[in-house]
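Removed: one protein chain of the complex. Kept in place: all other protein chains.
Let's look at subunit A:
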Amino acid sequence: MTLQNIKELAQALKAEFNSPSCNLDKCGQLLLKLKIALMEISFLTHDAKHASTEELLLARDVLEIGAQWSIRTKDIDSFERYIAQLQSYYNDYSHLPPSSQKYSLIGLNLVCLLSQNRISDFHTALEKIEPEQLHNNPSIQYAIKLEQSLMEGSYNRVWSSRQVVPAAEYLFFIDILMGTIRNEIASCSEKAYTSLPLKDAGTLLFFTDMGDILNFAKERNWKVNPAEQKAYFHSSADEKVTIPAEQIIKQALFYARDMDRIV
């Protein structure tokens, strides 16, 4: 396949993807064809000198659409693959003109990592971003604020951040994140309260429907008292302190061995 053919294919993909009545299956097929075609030219070579800027840009555009396409089809694994491939285009080919999509996609990736609770990967990815973008880019700032609120426990802010997403694609991850947060809040509540009125539990957990609350309470094994409309949590007092016998034996043997070496 010649470069011209690939270009036409890419154009077709772009048109299809950006049209309001976008057919995701068709995009998927186009992407597949394009990826095979790109392999034949200079796709992901480690030697940038031989690849022309045009080819590289083409490959980058296709990958960017691929990443967005993965989110629309709700395929996280595929999204991560595209992002991993894009990294080399963003970092290693510094002579390419910067992509308008770059930070939006990086931000998406950050939120994606957060939604899977991969905090350490999140921070590693964060280090790669230039300081000025770190401060000024709305997508990046959004991800950073989100992480801060999560770490602090300001879940309210996470919830309200749903309204101010930089792009529609973020909602997909935020919704996953909400599930994680509910479980976080629930586990915090179990420790912090002895009992909680069901209605208040609903507000804390961002539920509006009583049925949802009851289901959730069941899932988490809360004792619900229907008369009082209250949920009771296990108190931590019945947890007994156990003596870690095996560990102590191991330590004692370790001391004995090392002391013996000294004497």
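What we mean here is this: a residue touches a chain if its C-beta (ideal position, glycine included) is under 8 Å from a C-beta of that chain, and two chains touch if they have at least 3 such contacts; residues count from 1.
The working rule: contacts and distances are computed from a predicted model.
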item	value
Protein name as given in UniProt for the chain not displayed, "Subunit of tubulin prefoldin", "UDP-N-acetylglucosamine transferase subunit ALG14", "26S proteasome regulatory subunit RPN3" or "Ribosome biogenesis protein BOP1 homolog"	"26S proteasome regulatory subunit RPN3"
Option touching the unshown chain, where A:Met151, A:Ala168 or A:Ala227 are the choices	A:Met151
Subunit A residues that touch the omitted chain in the full complex	91, 119-120, 123-124, 126-128, 131, 134, 144, 148, 151-157, 184-185, 187-194, 196-197, 200, 204, 241, 243-244, 248, 251, 254-255, 258-259, 261-262
